[in-house]
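Every protein chain except one is present and positioned as in the full complex.
Presenting subunit A:
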Amino acid sequence: MKLGWVIRLLTASRRYKKSSIQKRDPRKSEPLSGAFALDIEHLKSIFDRSSDIVYREFNIGRMQKGVLIFLEGLVNLKMIDEDILKPLLEYGKSMPQPSNLRLKDMEKLLQDQIISVAQVNRGESFQEIVDYVLSGDTALLIEGASKAFFFSTKEWEKRSVEEPATEAVIRGPREGFTENLRTNTSLIRRRLKTPQLKMEGLTVGRLSKTEIVITYLDGIVDEAIVTEVRERIGRIDIDAILESGYIEEWIEDNPYSVFPQVQNTERPDKVVGHLLEGKVGIIIDNTPFALIVPVTFFDMMQASEDYYQRYFVSTAIRWLRYMFVVTALLLPSLYIALLTFHQEMLPTNLLLSVAASRETVPFPAIVEAMLMEVSFEGLREAGVRLPRPVGQAVSIVGALVIGQAAVQAGLVSAPMVIVVSITGIASFTMPSFSQSIAIRLLRFPMMVAAGTLGIYGVLMGTLIILIHMTRLRSFGVPYMSPAAPLQFSDLKDVLIRMPWWGMVERPEQTGKKNPQRMKNRFRPDPPSRGE
């Protein structure tokens, strides 16, 4: 809570400026005047200095003027040519002259006979024109009409569906989300062909007007959670949303925690899996990372592949992960504690060899470990950030310099290198990157605790982390459930991975409303011997 106070203090001075940033443009909310030339002038003044806006003026018949307005790059030009412009011009030719079209006929005619576009909307204000045009629709203004027509002609460059880069699997679908919202919703729809799957649309961001879709399975999800998600997203007041991380920071329960309380994923199958457990997915335009809430610590420890591999294997792998989480958090600090305070606990032979390798090392264990851990984190970060060809060089330099030369120079002991590398590997076994980075971060205070108070310090640090984790909630669901509070039946998906025919019920915390996954347990039986 202290931290919160400091942050509030730091941000307080900025708060007053915020309101003045985005004044509403008074010109935009005006209705169309009906005077054709005037309206176009007005639009041009709103969109001045925008080279990508196209005004295509034309005549319908002899007298009546019309104009199409669209953003080049966001529209399907062929569609405008074939389905809007061409029919309009042809209709003008066949029209008995010189009578003007009346507005009332116009509306009917346009929609029913002339334009062959699937989605047509109408609007009366400049605001609407601006919004529609900016989102890729084509606006049509006609002389004498105080209404504008909008044709859905959206089409822009997008990445195709590819294998998700951050969550690779050996077995399982290789489709990942893309930056396109509709592609992403379709990837989910394809997996759940039921009208129970809801996709609520929202718009967030004063300037970015980012589309957000809240998706859930009606009848399975707890309505209270959906309402909470809706409310929390509705409260967001920001100029632009560039990635789901923005949303995540706005909607999490405890903003002063290192642990992620919202899960992000690139995998549609993962989202669907969670929807089936009664959770809520949040899909955001322009990013391939969807969010899932609520989430628990143990959800983050599960990869989607766990459910595709054989359950024996998955159970073993889960245990491996649990072991390695503890390793990633505690191994360096335990090593420091043992070397600094409790040498007697090491077996004599091991102690002798460790002591021999540390003979030339000029630093105490804590400094040595800090040096190594920090440089390891630096290497990792460099590997992510650098262009791929250079990244290779960095890893070679890192391995050679830190692994080999530092030991030979007597700056670092060989056991420490081993400890640091095991820790590094351990931290990458966690399926959720945001969680593994939290654990990696916590390692450093733990090392300091171990260096100052030995094993007692490690225990105190662990207790603080445990207390913190049990106090956390994600959308009302305790972060450590089902371990604490203990829900014995839900351990079927935590301690082990129950075979699918054993997962009869959804998790208690989120799936209470509709707990049955299947009617009754069906266990495949081996055929009897008499056959």
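Convention: contacts are C-beta pairs under 8 Å (C-beta built on N, C-alpha and C of every residue); 3 or more make two chains touch, one makes a residue touch a chain; residues count from 1.
Keep this in mind: contacts and distances are computed from a predicted model.
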Name under which UniProt lists the unshown chain, selected from "Thiosulfate oxidation carrier protein SoxY", "Fumarate reductase iron-sulfur subunit", "Endospore germination permease" or "ATPase": "Endospore germination permease"
Candidate in contact with the missing chain, chosen from A:Leu32, A:Ile241, A:Met372 or A:Ile455: A:Ile455
Hidden-chain contact residue, picked from the options A:Ala168, A:Ala224, A:Leu441 or A:Leu463: A:Leu463
Contact residue for the chain not shown (choose from A:Asp48, A:Glu157, A:Glu344 or A:Asp525): A:Glu344
In subunit A, positions touching the absent partner: 341-342, 344-345, 347-348, 453-457, 459-460, 463-464, 466-468, 470-471, 478, 480, 483-486
